[in-house]
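A short worksheet on the structure shown next.
Every protein chain but one is kept in place in this view of the complex.
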Amino acid sequence: MVVVMTSEATAEEVEAVVRTVEAAGGDAFVSRGVHRTIVGLVGDVERFETLNLAALPGVSDVVRISSAYKLVSRENHPETSTVTVAGVPIGPDTFTLIAGPCAVETEEQTIAAAEMAKAAGAVLLRGGAFKPRTSPYAFQGLGEAGLKILAEAREKTGLPVVTEVVDAADVPLVADYADMLQIGTRNMQNFALLQAVGSIGKPVMLKRGLNATIEEWLMAAEYIAQRGNLDIVLCERGIRTFETAYRNTLDVSAVPVVHSLSHLPVMVDPSHAGGKRELVVPLARAAIAVGADAIMVDLHPEPGAALCDGPQALVDVDLEALTKAVREMPPMLGRRVVTIEG
Amino acid sequence: MVVVMTSEATAEEVEAVVRTVEAAGGDAFVSRGVHRTIVGLVGDVERFETLNLAALPGVSDVVRISSAYKLVSRENHPETSTVTVAGVPIGPDTFTLIAGPCAVETEEQTIAAAEMAKAAGAVLLRGGAFKPRTSPYAFQGLGEAGLKILAEAREKTGLPVVTEVVDAADVPLVADYADMLQIGTRNMQNFALLQAVGSIGKPVMLKRGLNATIEEWLMAAEYIAQRGNLDIVLCERGIRTFETAYRNTLDVSAVPVVHSLSHLPVMVDPSHAGGKRELVVPLARAAIAVGADAIMVDLHPEPGAALCDGPQALVDVDLEALTKAVREMPPMLGRRVVTIEG
Amino acid sequence: MVVVMTSEATAEEVEAVVRTVEAAGGDAFVSRGVHRTIVGLVGDVERFETLNLAALPGVSDVVRISSAYKLVSRENHPETSTVTVAGVPIGPDTFTLIAGPCAVETEEQTIAAAEMAKAAGAVLLRGGAFKPRTSPYAFQGLGEAGLKILAEAREKTGLPVVTEVVDAADVPLVADYADMLQIGTRNMQNFALLQAVGSIGKPVMLKRGLNATIEEWLMAAEYIAQRGNLDIVLCERGIRTFETAYRNTLDVSAVPVVHSLSHLPVMVDPSHAGGKRELVVPLARAAIAVGADAIMVDLHPEPGAALCDGPQALVDVDLEALTKAVREMPPMLGRRVVTIEG
Partner (left out) sequence: MVVVMTSEATAEEVEAVVRTVEAAGGDAFVSRGVHRTIVGLVGDVERFETLNLAALPGVSDVVRISSAYKLVSRENHPETSTVTVAGVPIGPDTFTLIAGPCAVETEEQTIAAAEMAKAAGAVLLRGGAFKPRTSPYAFQGLGEAGLKILAEAREKTGLPVVTEVVDAADVPLVADYADMLQIGTRNMQNFALLQAVGSIGKPVMLKRGLNATIEEWLMAAEYIAQRGNLDIVLCERGIRTFETAYRNTLDVSAVPVVHSLSHLPVMVDPSHAGGKRELVVPLARAAIAVGADAIMVDLHPEPGAALCDGPQALVDVDLEALTKAVREMPPMLGRRVVTIEG
């Protein structure tokens, strides 16, 4: 930490900062400049943060230098992690396609979508049984009945299942059926839910909040990791900006930036970012090219009848283009494409 | 709802829209222009939304006209509501000051803060026993012990208590102690929590999400209202923008805009918006001037020692300015200032 | 400036930073911590910025401490400035109302608007002869004919004139007619234009860019000041955010923040921020309350027929409320309301 004094700070005010830090068991190094004095702190940063140094007289700014997350930081864990979901790897050497319906609606629709997903090269099946919806009047998911349908689709296709959990109280139930638990964008800072999935012993996909900084996202992952679960895959899905020509702005830069800050794998959801079918394949290509470890796409056997996000579900012709990109691009970047055989 | 066709849409495509709407029990009116055709829909909008009209061939855009919330909408409830918290009104004719410590730390600190609040003119006491914190390493609150301290402070000062609840499972516990339940900014779309407070029969303060549009905020309120609880006060507390010179951008425009869209009272939290002591009083004045029904400020008997958000807690000299503004400004706008006597 | 090294930086890399700074005539102070080393720099910051220290091996971050603007900074000029426009003050002790039509359309409309403005208490007349418009198909202003109409309105009402200039080549022409030159939001970083108004010897109103940080706004003002013109009034007019319920988000916090960073007066344009008539008066009140030195509002004798921004122009009933707020609120904050008599 560095404490920057105001240009009018007195020697007494600088001294008071030093004494406060030392009283808390830290060391303080003073550098006097022509216009400003700065004080470098060495010791326990969490302890320093409770000191409210910014509120001391003569202090202009307090700059944190070390990162606010530890377990998920690359600083203490230089090699990139691979998370394995029922045998399917997501990590630095491979590329993994996840696909399935936005929402589980019926057994027929889910199984048809799972078969489309498998035919397109997906090795994990996504599908929502609990849907967090902005409007209380929108379709909220089938709940446990949906989880049973997903288990059946897994039985039929062999694809392990990724599904969202929205309430801490539902975590054990969802974990009974799912191979990977998804935390959605609106719940990225639902700390009770993060702690619950941190204790359950199943891999977790943590979507970035619509307006979360990368640092906050990593701190949310730290909540999960603190409970002993480090099988976390981070999923970028678009952030909120002033642009209105599409749903959200896919932040592709987040992929290499998170890779540089954290050892966790990073994936991209191009379907929810753009919110329009014609954007999914171009954004999926961009995600692969920028270095994502996996992507997840929505598909539906009959998008026009979908109860959730039909306009972004892929249809046959897009799936061909997607399959081609997933097969051809990762090897160019030195990655092996994960297939159903392994 | 209005369906806007693309400029190349064929007569068959327009006809398909009409048939789809009629099959769902609605009426469709076609207006053909030189460049575009539009189709106006009349009937059950929720039903229409499940039709995915935007995915039909030839459709360029679907524009919703009626609002997505009903119970909290002014459209069906033209007079503004007053919410009463243990006898203290928050509504269109009055102005209410809420104050207290960001976090309950000790009995002494809380009671001292409550007395400062009362002396400054506050008629409700705020204080956090459960603190949702971005970092898992930050102080997370005292939990039930904190609720007991708040109850004691209420006993001593006579001020009813507003406190945050962060987990649906804790709602009954918190409701046992609190007079008003606060939903924090990170939980605005924690739908399980919204439904839980909707069923508990205590007034609710719903903070706007850091990244929430006004429409999403009102839909979050609708989740509470749907469970039968209409005693909701909306609280603006700053939104996330590109500006970094202060914590968040206080969106004062939201106050008159929400008043025009909803019958619910609207208040402002100037302390968390700016995040700096010297901004609290100016922003409090702006909030009163723009038409807020209440404001809520952080204070602390010894801000330099606060475990949470000390740098924004008011000290004596600011409190005087705040008290003056609270006394003088609301009457200029035709509002009576609520006092402890009523 | 402070250079923060990465946690893996070697002693040689730290030494290289020190040598680079010393070779450039500066001093470097090294503070070694347990995890990181930081280097504090003392000397010519502009020179240091050309060194690209961030590109040296082992450097994690370079933190600038002193501000990037000097002439407009409060650091070197602690007392707040008053800018005088043809005898009318804008500064810390007074409150100034500026009003007039968004665009000059005809002589009749302009003179009628100027008389409305004067009746409402305005002491400066605004009006656009050159209109920068997002669409090339929108009304672009009357040009010099508009300037002549403004001069005539000044003649009739005695109100000095504020008008926008959009091209560096037009500055001498506009300065011939106007008492204060306005730089619009889209031109905040049109550096050729800033330099031109910096050389012309007339007061300048510099609107904040729609997406400009406060720091960039002050650096834009510095461009004007560098050419010798310190008669600059900064005008906040709303920033671009994700919210779509109104035009732009009025950033009231910018007023006290700029006052703390700069000695220049700060004003607010509530009409362009909200873009809707019903928001103008509440936002004007908020602007006065938060400490603005002046406000500027659009009005039109017949808003329904306006060629530019009619929906935000005030009509009679709003003007009464505005006049009342302008008369009553500034004195509460210790300011004298400037009247036509002085």
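Just so it is clear, A, B and C label the chains in written order, and each chain counts residues from 1 on its own.
What we mean here is this: a contact is a pair of C-beta atoms (placed from the backbone, for glycine too) under 8 Å apart; a residue touches a chain by one contact, two chains touch by 3 or more.
Just so it is clear, the structure is predicted and the values come from calculations on it, not from any experiment.
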item	value
Contact residue for the chain not shown (choose from C:Ser81, C:Thr110 or C:Asn187)	C:Asn187
Contact residue for the chain not shown (choose from C:Arg240, C:His259 or C:His272)	C:Arg240
Contacts of subunit B with the absent chain, listed as residue ranges	2, 4, 7, 29, 31-36, 38, 40-43, 60-61, 63, 65-66, 75, 240-242, 244
Subunit A residues touching the omitted chain (full complex)	211, 213-215, 239, 241-246, 249-257, 260-261, 273-274, 278-279, 282-283, 285-291, 325, 328-329, 332-333
For subunit C, residues in touch with the removed chain	46, 49-50, 52, 54-56, 68-69, 132-139, 166-169, 186-187, 189-192, 209-211, 216, 219, 222-223, 226, 240, 277, 303-307, 310-311
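In the analysis below, only the chains that are shown with their structure count from here on.
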item	value
Relative to subunit B, chain with the most remote C-alpha centre	C
Rounded Å distance between subunit B and subunit C, as computed from the means of their C-alpha atoms	31
Shared interface positions of subunit B, touching two or more other chains	211
